[in-house]
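Quick one: the structure is below, and I'll ask about it shortly.
Of the protein chains in this complex, all but one are displayed in their positions.
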């Protein structure tokens, strides 16, 4: 069985496992106050070009989103996201559990459009009735999006500019960030994110760590005492150095981007295999998630030897499916997929 | 420097690291639906003697407590705990963040007394005014307690019986469970906990896993669809099998209890060292936390070579301190401590 | 100035003011335990034909919705409502503040369609991915809707039947209930609501009380100890008898329905005035809210002598506006409106 269900089916990159083993019996203080976390923060700040950034390591994506959004919003304030956003669809109401509404706007291929955002905000604040409504105070984006697409730098700048004009904060979910940074045609850098966002996170779980996300706040004053928010959310890892060791490794010798590059390269080969078999992708994704419309008969045959995700019906005879590659996808599994497509 | 600050300063037991390395590049489905988690659950159920138990793996103690307590309580319902309880003192208001009050009762050496509980409940429900108050609906205990003490089976049964009489649920925080089970004089077994509690957790973080706690619900009907509570709390590990692998290892060949036994044995040797030096423990703890009253001058000298926790002043010249051992404490570090005490 | 902004611009029906004055210096116990509340509950139960109904008096609509919905839902559970629903749009995130998502479905003239609901639920539960999502557990309707429309008995029965099939609860917001019950063509009775809903409220604020809503739960077992939910929400009126006196008066000699009849009659006269002036309503509302598309020039002229609500632009030259009548609307104000329309 070859598996393309998701990018979190394996453990961690071997260099990470190695470092965890090497440091295993060391004794360090807990809760992210150890030297590994300190060093990982320093390495990341250097990449961001922002030495005032406030960096925290959390364990997973939903946890990071809910802790950050819950800490940024007050009272009736709400977060804006596109309809397909992870926080709106796949987090079991974790944002609402912090007491705040997710306002959904339509998207284009999973992306929020600056002008649609501006139109919404203009209409919202046009008179006093907004005082009776949940108040947009934060914009949530994903990079890449749930559909594998990425924003151009110009698009991000346009959104950031609308946010500034209406006093909204901007937050980017980077669960698959490395795959976006490594995408062909991408012109957005970590430095750009650090400059444009109030907060964003550098995803580890889907890009080669065992678990863990590095949340970057623009400055310590954005959320004073964020440590206590993490603790209160049950998101504080006792042995915090496990996260430090992993992100230190990721940001040494460019491993993070390297993991992204492999995932994207494998995705392009996978896409080529489908195109060669006559199936163009239904979304033009330059990252590690690829979407195809396949006949249901073909899907059934593929499923005997491969796993992937059902995404929705397309009429009665075919369906959209999602194939995901990652840092651990092997050339062998792509070859096997090609053979499957050839014989099916 | 020898360290006795806590029992979560090292990584994981070597057998766990080994298994994580062996299984690292396998592909498994996420969120605890993999065969490792299944097997770990089966192993634990066998130990509990309850095949209807509903077992979930979470990442840390505060997270487990808040997710479980938040799921068990409704509306004005509150949880009862002693004043020194972890949920009341050291979880940054995580329980209150779920909307529920922690009612504190006085304790004897960290333990709740069945008769004090009963007196409180009798007084509480004596007339109709309780309808204007937070309503006790759950009792939270720790085994061992924050002071290292343990309940006898008779004491637990008495508390469970009061709970039943007043329709309260009973939950036990087993962050250091193995050290309690391994304590000299302990007469409580996993089977007893499974029988007496509505829910309890078997702590991994402090007993030899990298991280992770195994939460046991008496049955699936206690909290239908508990999976979604975990997800909503941000407590769902994508690569859930990491927890499965760890608890499978822990419950193979008795590793869990073995970790407990080592921690307790080291604690007894540490205690003997202090007693030999003329310092009897201030609390009679049979587990891996030991408390001593030391002259401040001695504390200062010890601190040059050893780390441990300050617990509170005892007059002007001496203080109470806490020393913690664990599964990873070495005979060498105890010997070194003895030398330090001898020379200081 | 004649005012048609809303149905809560005046105080209370004179018979209510009279009863409040008569009983003003009596001494009664608080929190809804007085004889007036008891009698009001008995009168309402008789109308409902359900002597097991559990009836609570709260102070306002948002408060009633949030207290009830927050009490009915657990964990990841969510409430389904149409996009124009009061709970989704005009309650400042009060539902989310209880920790639960409002899932929005499209509507037809403000109404939810049973088949759209069923399609959504079928798709939602089609495979296991729902476990990662907010789970629909309750349907929220308004009768009449935010657009003044009403459900037929058959439509309500169809929705109730879908709810039963998928184990969802059904709740109806009756802020303007009397105007729906009194509408021409309406075939829904209080008894029907009591039979079909798990909970609904009989609105007072917009129908002639000073304030207050009577929340009806199907039975006491639906939410045991609901009293404490009200208290915890800050929704418990100390002098609860004020609500009892008002609802007792409302359900004596048919005052409640009478208030509805007046509001509807005035709305029909208002509609006729617009139709006579050449403006058919844009929504076919048989209740006390009427919507018209008017030229902006006319709107400006009317605004010099009348107040009403702007509802949205319709192209560049005209807009939709809302006129609301109520139990206190006078024939004189309708006549004055006619004159205004004639001269403008």
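We call the chains A, B and C, going by the order they appear; numbering starts again at 1 in every chain.
Everything below uses one rule, namely that contacts are C-beta pairs under 8 Å (C-beta built on N, C-alpha and C of every residue); 3 or more make two chains touch, one makes a residue touch a chain.
As the structure is a prediction and not an experimental result, all values here were calculated from the model.
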Contact with the hidden chain, among A:11, A:61, A:99 or A:148, goes to A:99
From C:41, C:74, C:232 or C:322, the answer for touching the chain not displayed is C:232
For the chain left out of this view, which of C:59, C:72, C:250 or C:298 touches it? C:59
Which parts of chain B are in contact with the chain that was left out? 75-78, 89-93, 96-97, 99-102, 127, 129, 131-135, 310
For chain A, enumerate the residues touching the unshown chain of the complex. 31, 71, 74-76, 99, 131-132, 135, 225, 227-229, 231-232
Hidden partner chain, residues of chain C it touches: 3, 5-6, 8-12, 14, 17, 20-21, 23-30, 59-67, 91-94, 97, 205-206, 210-211, 228, 231-239, 242, 328
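Here is the rule we use: only the chains that are shown with their structure count from here on.
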Select the chain at the greatest separation from chain B, using centres from the mean of Cα atoms. C
Please compute the C-alpha centroid of chain A, do the same for chain C, then give the distance between them in whole Å. 42
Just the number, please: Cα centre separation of chain B and chain C in whole Å. 50
Chain A to chain B: how many Å between their CA centres? 34
Spell out, as numbers or ranges, the residues of chain B touching 2 or more other chains. 228, 231-232
